[in-house]
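Every protein chain but one is kept in place in this view of the complex.
Here is chain A:
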């Protein structure tokens, strides 16, 4: 890298015309702890999110132990069970998936992929991470608070969330959960504004919106949606906090608790459900859209083929993002809302299937006659498509009011959303980590361990969640601590539950292999070089790997083409990088 002259104030003045000034860190602390470099922030985000993920994984083990072998583990009483279920759900959805996709991958990939030196406001970006960490600490601290964490279910429905029958309802649990969510939203807003503005206003020369890799499109759309969806959760959390702490009755109807009428009346529990799901449904796509984007790039790169229907992919992302704001009440068919709403929300829900199907077809058509390399990122990407289609199909069941009503609150719902927004995005996260780890560290992750991790995770996830569909169709309810004595439950259901639990333990345990791989390869992995996958996008064209502060050395990259020039006829390599001006053509191959 060319030596960049330092200004008198310690700020790097890169020589490019119209280039930005970067904050130049002086000490180890400002370089690696309170770092303003998006790449370091991304690693911090990812590390914290993956750690929270491990906690949430252990919680799911504990839940499964109770469901598979009821009565054996006596320390898991009903209260503890509900606390585990609540914390598992909230951690996974908000503090793991959202933070990892947007805070982790967003921070790392956006500036690199669009050819920027950093996010537009690095200082605010740094605050975003530390506020996120604070939110995580508050959440984790609730395990040690009097009464333990809240056991209200991750949807936190009032009135039960703040009444005394629910664990944490009249203790600290629910308060800490709500405060943690509010803090998270404030932190996320700081990051999300950065991601959106960076994509809109800080791209490299030649990088038009329609030349951006789909990963950036996915993260960008999801960040923008999150900026519009989280406010509803924020408001819901403020109002419930007032209900719990000040005794207001926003969500509290006239209610009798343990035989005693409470001094509340006139509130609307349904209002909270509307607020929650106005956030909650877009949240599904906040998690899914980055996964869609990343998977498109993985497939294109590892099948050495341009993405099929790039423009349609972009428009489908945007259409899904927009539609996801008008479908929220499909989570509320049995809530007691006006039944006529069901017609509207079922219709909009099913319309989302169209852009989603476009994306799936385009992935498959990208693979069609491609030069498919079954690398580990590719395996995860293919597994994602299968899992996502599977979870999406059960979504069609649940989106229809008449089919949803009998299936509501059964294990079928659990199976559906774990397939579609649990397993599927996690598979993409794994694939993405295997894909970009070489850029972050300069070394490849171990292949053998990766294959082991993939096959056990993928097949295991199916072994866990596929049988749950049957349990659901049998009418086994979700969120029950113990279903042992119910007359309609056949013995086979118990066998199935035990099987699921054992598979869950195995799949959970194999993640330790992944964690081991992450640390082991840091030192012992194969040297990756700058562009091990021979990919076209800008992050693989950095002058150094791992990219230094400022990413590009002296000169910002200039973009000449879209991100998917793989196997271009006549080109001397099977990929042409985005910043390569003129392809060397060995023959006079025409324009395709």
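Rule of thumb we're sticking to: a residue touches a chain if its C-beta (ideal position, glycine included) is under 8 Å from a C-beta of that chain, and two chains touch if they have at least 3 such contacts; residues count from 1.
In this text, contacts and distances are computed from a predicted model.
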Record lookup, UniProt, unshown chain, options "Nitrogen regulatory protein P-II", "Pyruvate dehydrogenase E1 component subunit alpha", "Xylose transport system permease protein XylH" or "Cytochrome bo(3) ubiquinol oxidase subunit 3" -> protein name "Cytochrome bo(3) ubiquinol oxidase subunit 3"
Looking beyond the chains shown, say which of A:63, A:96, A:202 or A:332 touches the absent one. A:202
Full-complex touch with the removed chain, picking from A:69, A:121, A:397 or A:520, is A:121
Since one chain isn't shown, list which residues of chain A touch it in the complete complex. 9-11, 21, 23, 120-123, 189, 192-194, 196-197, 200-211, 224, 227-228, 230-232, 234-236, 238-239, 242, 246-250, 263, 265-268, 271, 275, 278, 306, 310, 558-562, 564-565, 568, 576, 582-583, 590-592
